[in-house]
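To start, the structure under review is shown below, and the notes come after it.
In this view, the complex is presented without one of its protein chains, the others remaining in place.
Labels run A and B following the written order; every chain starts at residue 1.
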Amino acid sequence: MTFGDVLIQQVINGVSLGAIYSLLALGFTMVYGIIELINFAHFNVFMVGSFLAMYILEALGLNGQNVILTGFPLVGVLAVALVGTMLLSGALGVLIERTALRPLRGVPGTAAMITTIGVSYILFNLVLLTIGADAFNFPNPMPKVRWGEGGVVLQLREVLVWLVAFLLMAGLNYFVRHTKMGKAMQATAQDQEAARMMGVEVDRVVMITFFLGSALAGAAGLVFGLYYNYTNFAIGYTAGLRAFTAAVLGGIGNIPGAMIGGVIIGLIESLGGQLLEVRWTDVIIFSVLVLVLVFRPSGLFGRAAVTKS
Amino acid sequence: MVSPGTRTWSIGEALAAPFRRLSSDQQRWLILTLLAIAAVVFPLIDRNEGDIDAAANATAFAVLALGLNIVVGLAGLLDLGYAAFFAIGAYFYGVTSSWQFHPEWSSFWEPLQWLGVVVHYHANGEDVVHFTLSFWIAMPLAALVAAFFGVLFGAPTLRLRGDYLAIVTLGFGEIVPIVVRNWPTLTNGAMGLNGVQAPSLFGYSFGVTSSPYYYLGVGLIALLIFVSSRLKDSRVGRAWMAIREDEIAAGAMGVNRVKLKLLAFAVGAGFAGATGTFYVAKLQTATPDMFMFPVSVMILVMIVLGGMGSVYGVVLAAVILQLLQSWFLQDLSGWMHVLGRAVGNDWMQQIDLTQSIELIFGIILVLMMLYRRQGLIPATRATRALTLEQQTALPSRGTIDVDLRVVAPSELKPGTAMLEVEKLVKAFGGITAVKEVDLRVEPGSIVALIGPNGSGKTTLFNLITGMNAPDRGRISLLGEDITAVPSHLIVERGIARTFQNLRLFNNMTVLENILVGQHSRTKTGAVGAVLHTQTMLAEERETREHALEIVGIFGNRLMPRLNQVAKELSYANRRRLEIARALASRPKILLLDEPTAGMNPAETLELAEQIKSLRRMGLTVFLIEHKLNVVNELADKILVLDHGEKIAEGTAEQVHAKPEVLEAYLGRKVAHA
Partner (left out) sequence: MTSIRRRLLLATALGAGVSLAIAGLGGPTPAQGAEKSVTIGIDLPLTGADAEGATRIKYGAEMAIDEANAKGGVAGYKLDMMTLNDATASAGQYDPAQAATNAKKFVSDPNVVAAIGPEMSGAGKAMAPILSAGDLAIITPSSTNPDITDPKFAGQFRPAGKAIYFRTVTTDAFQGPNMANYMRDTLKMKSVYILDDSGAYGVGIANAYEGQAKKIGVKVLGHDQLNPKEADYTTALTKIKALNPDAVYYGGVAGAGVKFVKQSYDVMPKTIKAGGDGVFGPEYLSAVGFPAAEGLYATNASPHVTEDPAAQEWVKRYSERYKVQPDDYAITAYDAALVIIDSIKRVAASGKPVNHSNVRDAIQSAKVKTLQGEVSFDENGDINSRVVSVFQIKHNPKYPVDDIIHQYKYIGVAPQSPAS
């Protein structure tokens, strides 16, 4: 491979990685945009979602990469898995909101965020204590299709990830901008009190926000599993921090920003690893996070609502 | 059934009876002494090395919790990366007293050998330097190094909101172990340090027995409880709590937020650095995995459980959690195994409850936040409710003549205005809030600023008090230019203010609120606070006396409520408290932003009287008001603002006659009707 080839390949790698981070960042940034809550639990809902997806796919008869489907059956199976995972993850999100977060709605300061740390720990440890620390071979019916051999290679799974991420983002964007509930969500994001006074059922809006955010996390979990053929109890952590940085970079609360932020972080990871050493990736990404928060807290596209008035 | 006149004593009450006869202070001393005796005697009773070791670990985590308590509990800065400082302290000692570095011996090292910091090692064919910094020197040094990093990591967070601050600290908390892991020449990376030296006292090395470490740990706890308590109950501690409660108001009361936040980070980090040294000396090795995010979370859990800001609560929680993890859960698992064997249940026989400790941490965080945010031992003591007489007492208006030590008009050069504003302009984006405003406030007068909502009155106040910077124009106090002076220095110059929407320090008592008001007039720092120097004690006495004087101005409205937390006061009392707090700073001019808002007519009248008496004591008052009867009664001069411009100025009659004023308030049609 020529150096040019390597670079192109790393760009492809980075952009694919970016899609996963974007997908994960999407739900997170949306929740923050509407209720200004940094939800640590989001990334473990993602992890739970990937396990749920795994169980659904196994229930549909899949096993490892041994059963390959194409055409309609493939689309059908994936669609069922996607919808199922999203519904279940969304329900989990609503459960979390109802029990742990609603009582803290009016409390100022970081109380709610601390609670999400607690919920995150609970999810993580419940999975660890029940399912265990093992890695699992994720059931994947997709055929191994690749374009380009030897040199630069593009794989079907990379295309899939982008497709799903893009569709979900477009869908979410449409929902928020053009539906009545979406407008209600925007209103709540601006000013909860005023929205309530205008007849918006804020409780319901928050519940739907959480449902959507968690459903997106679950979708990200399914996509992750299909992409890596792998899942385990610890995937929330690092993927979470990368996605978090992507959300902050793009402007927390900004949906297209999350996509762009994700791509940038993915590229930093792949190009940084290629040009420097892979071992420094974490430090680089954290430094990006710190630098953005300190020097441009609103990110690339977000509202400047981060510093004190 | 208990009928009036008889008492049924339970055994518990009977046992507690002698205890109850002691005073509250004596009770506290008794509890502490008992605990101290228990702590000292414990290793002699339980001779199991493993248990003592676990207890020694518990002491380390208790000190960490105390340190984080200062950052999170007192100053309100949520630090999620606290383990980084623990790591820094640990590796500082680890590197300076282990086999990590062995450069070639040369004469350069001789003075250091003379100091005892290094040793010339020549055996096995090697001729190298072996670092042997004494533990007792390393511990305070490590604290200083960690404190330095505390300032370094805290500095970028100063302008950030709570949750963002948390994320940045989380980032630093992640970066430190990664750097440690990837710098093997310094730290031996993931393989961990080898052969960190154990401390030795008078030639006796601590070695691997647990008891000396345990006692050292207990000593550390005692020392740091002492330091924490002293800090908490001092000018510095109150300033921290003020920042936690309301940063803007704290700044307006003279608190230098930058300095105090960095101080909080530094002190907290210092505690962790010292503990790191202790912990690694005991373990004689260190790996980067020992300092990751779960450790930071564990310490946070200790604080949440114990009570944010509560010194004893946090220590108690640390001990409970540590013992839970290394003692209680193990034994409970043992019981479950026995029970499982008895009933033949497989799962019960296998269960290991110690592994669920992190699950328990998560549950504790959620439950405490939902149901008992103040923790096991709340930082603010519950105060006695007022007696019926006190609640229904007829208010007496204060007639105490308080020496506010203001500048008497006679001392000034004739013609000097107390406050002068020239051509002040401030625009926010497209909106010009203040347009070329000129005004003068004469010393000893009461000037009122009126105008419809949104006319820029509060913005004007914010500009005068340094909370916003004007785009153009000049502000001067007694002739001195104060245009560019930041808000925490404005108070020192002599301008104090209250806020339109009340910015009290809600979880601090009435007395503490007023003491913070005097922040700019006092100067005891952290050192004085801990050492209780003569200056500090004298200062505390004076400030309390002054506070009582100020409270006296409001009669018995606030006096009986001195130890009540501000958020429990009635609305009118909260307004009075804000004024009292502002007065406490011995201002030359007092800016009141709608002081009677929300008060009923009787309360309004009372406050108006009190403002008048303030003028009698020599104070200049500049107030924003909507109630025209108050304005007419009090004001020597009235200024009218509309859409940022001054449209009228003069006495009450002059102003009310002007058509522009009527127009501004009532609308054009009506004015010309």
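Just so it is clear, a contact is a pair of C-beta atoms (placed from the backbone, for glycine too) under 8 Å apart; a residue touches a chain by one contact, two chains touch by 3 or more.
Note that the structure is predicted; figures quoted are calculated from it, not measured.
Q: With the missing chain put back, one of A:137, A:173, A:186 or A:287 would touch it. Which one?
A: A:137
Q: Write down which of B:115, B:338 or B:527 is the residue touching the left-out chain.
A: The one listed residue touching the chain not shown is B:338.
Q: Can you tell me which of B:64, B:160, B:283 or B:623 touches the chain that was removed from the display?
A: B:283
Q: List the subunit B residues touching the unshown chain?
A: 12, 16, 19-20, 24, 27, 31, 46-50, 52-54, 57, 99, 124, 181-182, 184, 189-192, 194-195, 207-210, 279, 283-285, 287, 289-290, 292, 294-295, 298, 323, 325-328, 331-332, 334-335, 337-338, 352, 354-358, 377, 381-382
Q: What residue numbers in subunit A mark contact with the hidden partner chain?
A: 1, 3, 5-6, 9-10, 13-14, 17, 64-65, 125, 132-137, 155, 224, 228-230, 232, 234-235, 237-239, 269-270, 273-274, 277-279, 281-282
As a convention for this text, only the chains that are shown with their structure count from here on.
Q: How far is the middle of subunit A from the middle of subunit B, if each middle is the mean of its Cα atoms, in Å?
A: 36
Q: Considering the complex alone, what residue numbers of subunit B touch subunit A?
A: 76, 78, 156-157, 159-164, 166-168, 171-172, 174-175, 178-179, 182, 247-248, 297, 300, 304, 355-356, 358-359, 361-366, 369-370, 373
Q: Could you list, by residue number, the parts of subunit A that touch subunit B in their complex?
A: Subunit A residues touching subunit B: 38, 100, 103-104, 107, 109-115, 117-122, 124-126, 129, 241, 244, 248, 279-280, 282-283, 286-287, 289-290, 293-294, 297, 306-309.
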